[in-house]
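The full complex has more chains than appear here; those shown keep their coordinates.
Going by the order they are written in, the chains are A and B; count residues from 1 in each one.
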Amino acid sequence: MSKTNPGNYFEDFNVGQILRHATPRTVSVGDASLYTALYGSRFAVQSSDAFAQGLGYERSPIDDFLVFHIVFGKTVPDISLNAVANLGYAGCRFLAPVYPGDSLSASSEVIGLKENSNGKTGVVYVRSTGVNQDGITVLDYVRWVMVRKKDPSTPTGHNNVPSLPAALEAASLGDAVPILNKDAFDWDLSGSVHMWDDYEVGETIDHVDGMTVEEAEHQMATRLYQNTAKVHFNQFTEGQGRFGRRLIYGGHVISLARALSFNGLGNAFHVAAINGGRHVAPLFAGNTVFAWSEVIDKAELPGREDVGALRLRMFATKDQPCGELPGKGEEGYDASVILDLDVWVLLPRG
Amino acid sequence: MSKTNPGNYFEDFNVGQILRHATPRTVSVGDASLYTALYGSRFAVQSSDAFAQGLGYERSPIDDFLVFHIVFGKTVPDISLNAVANLGYAGCRFLAPVYPGDSLSASSEVIGLKENSNGKTGVVYVRSTGVNQDGITVLDYVRWVMVRKKDPSTPTGHNNVPSLPAALEAASLGDAVPILNKDAFDWDLSGSVHMWDDYEVGETIDHVDGMTVEEAEHQMATRLYQNTAKVHFNQFTEGQGRFGRRLIYGGHVISLARALSFNGLGNAFHVAAINGGRHVAPLFAGNTVFAWSEVIDKAELPGREDVGALRLRMFATKDQPCGELPGKGEEGYDASVILDLDVWVLLPRG
């Protein structure tokens, strides 16, 4: 028996199965600094302990997407090593702040299995959960991936598709944010005067700036997340593959778009939920990423006067500034679009 | 009204105006590690807590230029987003040590405004100040930038040029350095036997080594400083611009030259002041940076026997070793020169 990890095939999964993932990870200020260096994020809550403490945090929490990427990375060796495609995610909630020094581990429950009609692959649905050293859940989300079967000739009969929410309810948001001491929110230091009240449903925001990605950057990011997906690191193999080059981790695009979104959404300090997302096209080193957002919903949080939620549809493009809001029309996506992301973000209320 | 930051134009500034900048930033050991990885700095005081504590510091202070870059980065969105050129800086003093965990914020006071005769631009003079979470000023400096006018046809009448010192007085230096326990200064561990007493005015030092810069490196550095100047990150736009490529942040050159200067100035552990500096020519990825220094002045500090000050004129070049001390002659700068920097550094006395 080989001691290397062959990954799981479709037949290896069963509904109800729990997979406890390696490798647990203590998140540190070192990770936070690298995250800043990789994306240039400028949200004040995550940047300054003094700012965060003034609002009621213990200190600056770790960036939400850094938490997401670390938890996601752990699931790869067990869930998606033999994946043909990452099909989607849904229902991702950030449930508790993560601080430097917290140790995260992850597990996944198989919540659905559906064999494809060709017999070669099937779709695996998992709910993945990240917990800290005290057993508190900091994050959970569903994702589904198309996974190879070991034996195309033997049907599994699996035909179990879970029902998934199109979007999380506003009432379920905000657990990772303490009740804010709103008077301490300094609109100069935060970099924007626009509070939750100022945004309207239907409003669109071009985030203006562009960021070119280098191979060393996305490789360092993806290794920081201990994500082992081979397509990101191995030019020898990828050079002979479909694209002729390394594919950039989709989460790298998400973090770039989020960092760019500071310009126009500077007070959207917390990503409370990812309702869903689609990596429309691959990103490669040398491409320049741009982003724009549309406010598609707006909600108060029950019992909270301090923060409100905006639901954003955030598009990222490559080599195409977003002044004309390239998105999805009747004929499908604009050729420049690489990401179509649906998130709830929180902002202070006036 | 757009929610993205349009930056300030010349007409938006008034003498006496105070701009409080986003984003406050807690500096950490993660930032210090990245700084080491980006430049390879080897000054013992900033590298080893044990070494620093022996001398009388709480622990290793954050590198002076890392502090400078972080404070500088904060000023960009408010001061120089619509700048045509960074014209200079002067009178930069390091006033208190910054330790990991300190939270820095920055503000700028407009101290001068002079419209250019073409009516299209004007020069904005600001004194920028970095303070820590206790309100202690850690850094202040003057810089002046040429900023676009919104309306070239309407003169502002501004014609106020502040008087600026050519160099700081030695008596104003050293506040960021505790009185050193000089007996604890270990000349083996510091990497040089040369104390303040050993340097002579007029002495020149070729720092010998060269360092090639990659796109990923300067981008990570400049994002670490949360500096948003667009020319550093966006190949899509810059590829169509004047140079056809991304321009490297001038501060990256300064930090490279400073790190290279260890070879010959290993005990110049603290930059006490930047008297002035000029980015003579742009640096691009793929270029190799070299540096040399001339001692142009030497001073005791009033009441201090532990350290003395050297005023250095430090040149950096690209793709040109500095054995022949390429600098500025009667016909101007040597074609290889990219930086002409005037600093006060402190060294232990014998």
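As a convention for this text, a residue touches a chain if its C-beta (ideal position, glycine included) is under 8 Å from a C-beta of that chain, and two chains touch if they have at least 3 such contacts.
Just so you know, these numbers come straight off a predicted model, no measurement behind them.
Undergrad: Could you work out how many identical chains the complete complex has, if 2 are displayed?
TA: The whole assembly in this structure file has 3 copies of the sequence.
In this text, only the chains that are shown with their structure count from here on.
Undergrad: Using mean C-alpha positions as chain centres, tell me how far subunit A is from subunit B in Å, no decimals.
TA: About 36 Å separates the centre of subunit A from that of subunit B.
Undergrad: What residues of subunit A sit close enough to touch subunit B in their complex?
TA: Per the touch definition, subunit A meets subunit B at residues 28-34, 36-40, 42-44, 47-51, 59-60, 186, 188-192, 194, 198-199, 205-212, 214-217, 263-266, 286, 288, 290, 319, 321.
Undergrad: Under the stated contact criterion, what part of subunit B meets subunit A in this complex?
TA: 2-5, 20-26, 28-31, 33-34, 77, 100-101, 103, 105, 133, 214-217, 219-224, 226, 228, 230, 233-237, 246
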